[in-house]
Structures are given as C-alpha cells and as structure tokens.
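Below is one structure, written out as structure tokens; the observations come after it.
As you look at this complex, bear in mind that one protein chain is not there, while each of the others sits in place.
Note that the chains are named A and B in the order they appear, and that numbering of residues resets to 1 at the start of each chain.
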Amino acid sequence: MTLRNPKLWLAVPAIALIFVFMILPITNMIEMSFRTPGTTEPFGEEFTTMHYDRILGDGYYWGVLFRSLFTAGVVTLLCLVVSYPIAWHMSKAKGLKAVFLYACIASPLMTGVLVRNFGWMIVAALNGPLNDVLLGLGIIERPLRLLFTQGLVILALVHVFVPFMVLPINNALRNINPSLIEASASMGANRREVFRDIILPLSFPGIYPGMILVYVLAVAAYVTPALLGGQMVSYMPTLIIGELTGTFQWPFGSALAIVLSVSTILVVALFTALTAKLMERSKA
Amino acid sequence: MSDATSTFSYQRPVGLTFGVLIVVLYVFLMAPLVMIIGASFTESLMIEFPPKGLSMQWYVEFFNRQDLVDGLLMSLRIGAITAIVTTAVAVMAAMAGQVISGRLSGWFQLGMTLPLLVPELLTAVGLLFFLYKIELGRTVIGLQMGHILMSFPYAYVSIAAALRQVPGSLEEASASLGATGWQTFRLVILPLIMPGLAMGAIFAFINSFDLYTISLLLKPLGGNTLPLALFDFLTYEFKPTAAAAATLSILLSIGGVALVQKLVGLQRAF
Partner (left out) sequence: MATVEVRDLRKRYQDFLALDGVSLRAETGQLVTLLGPSGCGKSTTLRCLAGFLEPNGGDILVEGESILSTPANRRGFGVVFQNYALFPHMTVAENIGYGLKLQKLPKGEIETRVYDVMKLVRLDGLGDRLPREISGGQQQRVALARALVLKPRLLLLDEPLANLDARLRDEVRWLIRDLQQQSGITAFYVTHDQSEAMAMSDMVAVMKAGRVAQFATPREIYQKPVERYVADFTGEANFLSCDEVAVTGEGRYSIAVAGTTLDLGGVAGITSDTPVELLLRPEALRLTSVDEATFRGTVTKSAFLGAALHCEITLPGGGVLKLSAEPNANVRTGDEVGIAIDHSHAWLMPEVAP
C-alpha cells in the first residue's frame, strides 16, 4: 500500500476518536490504579501498589472475582446450549420464515439491556407468569421468590447474550456444505454421528467467537446484577461502580477493574489454547 | 440444479421434540418483551402480566412525569447527534479502510470495532477519569462523546459492508468521464451505499438510546437519559409507568428492525 494515497487521511477522525476517547483513557486507568487514595480529590498524587495488595490479600475480593468469572462461564455455556438449536433451526429457514426468525433475534438484540431485564422482573414476580406456569404444571406448590436471586441474574444474562451467540453459529452452519452431511451418511453415519463428527466441529468457527464475546461481555455486565441481583450478592462490576460512584475511590476501583480484565484475558487465553487445534482445522 | 430443491432427511428438524424445544426457546427470547408491552396496558396499579383490563393511563402518566420525559428527550437528542456524527466519521473511515490492504486491513477492522469488543464497563471507567482530567467530567459533551465512541462500530460495520459491494471499477469509470473525487462520491458512491448508511445510522441511534453503564458513569449533573431515569424509577417506584416507557423503547427497536429489513434485509444485516 502507499501511504501517499490521499484517501487514507479520511481515517484520521475515526482513529482519533478511538485513540483519544478509548485507548488513552484505558491506559490512563492503569496509571490511576497505582495512585494513592485522595482526600479532597478522588485520587492522590503519589504512586503505590497498595490497592493490588489489598485486593489480592483479601479473600473477599477473590470470592467476588471467582463468582464473576464462574457466573460468566455458566452464562456462556447456557447461552451455547440455548443458542445452538435456535441457530440450527434458523440456518435451515428460507424466505419469509427466515426474515421472521431474524426479526425474533434482532428485536431483543436492539432492545436495551435495562428494558429486557425489566421484562424479567415482570416474568419472575411472585405472582408473575413464571410462577403461574410452574404452579400450573404442579412442579412447585408455593410461588418461588425468584427476584434478586443468582438464578434470575444468570437467566437474564443468558437472554441478553443469546443473539450474540446465535448469529455467528447460524452463519457457520449456513456455510457447511450440505453434501458433507450426505457424504457422511453414505459412509454409514447416523444422525447423531453426523452431528458429532461433522456439524459440531464445522460450526466451531461460529461457536468460538460467540463464546468469547459472550464471556467477555458477561464478566463485565453491570446492569443485570445491579437490577436483578439485589443487595445480597456482589459481582465485580457492581463492586467497581460502587467504588467509583459511591465512595469515590477511583484508584481502588481502577485496580479492581484491571484485576477483572487481566483475569478475563487469562480465561480467554486458556480457552483459546485449549481449542486451538480444533479451530485451526475447522476454519474454512 | 436439482440439488437446490432437494431435501435430505438428516437436514430436516428432528421432529416433535425438537419442534417443542424451538418453540420454548423462542418464547424465552420474546417473553420479556411481550410481558412489558402487555403490562403497560393494565388498569391496576401493579406491574403484572397478564394485565388487568385495558387502558392507556400509564402512557398518560409517563408523559406527565417530568423526570421521565426529560430523560426521553435527552436520549433522543444524544441519539440523533450520535447517529449523525458516527455516520459521517464511519463513511470516511470505511473509504479509507478500502485502500488499506493485506494484514494491516485486518488490524484496521479490529481497531474500528474495538469499542464493541472491549466491555463497556472498562471504557466507561477509563472515560470517567479521562473526561475529568480534560475538564469535561459531568458534562453533556462528555456523555455525548462516550455515546459516539460506543456507537461508532455499528455505523462502521454497516457502512463498510455496503461499500464493499460497490465495484471499484465504478470509481474509475466515473473518473474517466471527468468527475472529481467529490463528484464521484456524491453522485455515484453515496447513492449506492445509501441503504447501508441509513442502516448504520439506525444502529448507532438505537445503540446510543439503549446505553446504560457508560451513561451512569458519565452522566452530567442533573441530567438523566431515559434508561437511567427508568432504572431509578424501577428502584424507587415500580409502577406500570415503567412498562409504558419500556414499551416505547421496544417499539423504537422493532421499528428499527423493520427499517433495516426494508433497507437491506435482516439476513444481510446480521
């Protein structure tokens, strides 16, 4: 390429936007996490590692970190379980039916997280439809208190992220050559074997980005635990925002955010390493 | 030929069990939205589904609540500015992206979608400090910049995809007929990418309208966006007014989905 191409200058505003308002601030946050606590300001002038010492030396923060990482893992796996059949079904659809199914995925996707979580508050209310259904089916005898439980947070998070998983898997499934399925059948594979040996590995190029995206977003999700999780259980994002807006401990909040980010990156790296061979083989 | 019309039995859904599963999953997807819309028409004072009776009183109530209406107006204004600015910046970036080739191109795409890939929380925290440092903390301009940043990737992805559909030869043909670069853009490229451009603007607007975390951290003194106002309302009052507000938000997104389908088709957009 030639740097002299005048069209390249058109990228300047976008690059400036992302550099100045994203990369610079996040780098700034790293610096902030080493600041001393402030007295009149939200942060002090000196540098220290005391915030990291405090987080890493306190079992409470380890517990919250673990809960956040673990919950996100559960959300990711549930998302996969929910999304795969939807994506499969969608990938077979044509014409008007396909448009309708895409609309069913896109409408929640384009509705705000807060609004969708609010919907779950209605569903999960003590006299809400979910309890009605469970009572009606005779699964429970008394209405369950579902609001402000971890289970509801997980359910709502799965709901928030399903479209992020469905769309890449749907695309991967659509890219599988149908004669591969016929070929494996002609070689003696039954439905289950075709799925296990052909469809599942070949949809991995959709599963992989879907899982990573959902995990990264789920770890850092704030609204859902804040609205549906109640005061009883803490997650890292609620803790971080609390430090920043409640007690105005910016350096400590930054350190928490960085611990969370680094742990997330480690989990993603581990997952990538474990699936590298599969990914290498199955990508088109 | 006949392959296109054929159906091999393994490819068809597995039958009743699978059918029920699919229905349950779609109910799961749509239920919260349906509940909200239903609950917004109730006559009772409780947010409940199925609604009791049918009334528009909570919509009236919504428009009488100064805090919620202020939130709505602020969200609409920020969303509109976000849509205009991101679209303009994204068109330029996408055109530049076209002349980048090879490995660098992949990195460029990644960079342009970074705000989408990095959790909103991190960006929000970083921006909080940064805006404070450059003395834009707790201002509408700061919040606006945050929204522009977070919505930019949506506009970029849509417009870049539309631009990829335009054959490069058109530009050369136009130039050979004596058009200047600007004339080519305005008379040839722009009309061709218009649907993608409109879609990008819609996505950017709706994304901005829905943002919560970044608004919470960057909100100006005394100003609330609709999601922020709604959160407070849900925490302290929990009345069907919230369902009315949420329904308006859902209608906005359904309208967006319909527009996108009309402009480029959902299948191509997602």
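Everything below uses one rule, namely that a residue touches a chain if its C-beta (ideal position, glycine included) is under 8 Å from a C-beta of that chain, and two chains touch if they have at least 3 such contacts.
Nothing here was measured: the structure is a model prediction, and the numbers come from that model.
The chain not shown here is touched by just one of A:104, A:198 or A:241, and that residue is A:198. Interface note for the absent chain: among A:27, A:49, A:127 or A:190, the touching residue is A:190. In the full complex, chain A contacts the hidden chain through residues 177, 179-180, 182-190, 193, 197-198, 201-202, 278, 281-282, 284.
Definition applied: only the chains that are shown with their structure count from here on.
Listed in rising order, the residues of chain B touching chain A in the complex are 3, 8, 10-14, 18, 21-22, 25-26, 28-33, 35-36, 39, 47-50, 89-90, 92-93, 95-102, 104, 108, 111-112, 114-115, 117-123, 125-130, 132-133, 145-146, 148-149, 152, 156, 203, 206, 209-213, 216-217, 227, 230-231, 234, 242-243, 246, 249-250, 253-254, 256-258, 260-261, 265-267, 269-270.
By the touch criterion stated above, chain A contacts chain B in their complex at residues 1, 5, 7-11, 13-15, 17-18, 21-29, 32, 42, 82, 85-86, 89, 92, 98-99, 102-108, 110-123, 125, 127-129, 159, 162, 167, 178-179, 181-182, 185, 191, 194, 213, 216-217, 219-223, 226-227, 237, 240-241, 244-245, 250, 253-254, 257, 261.
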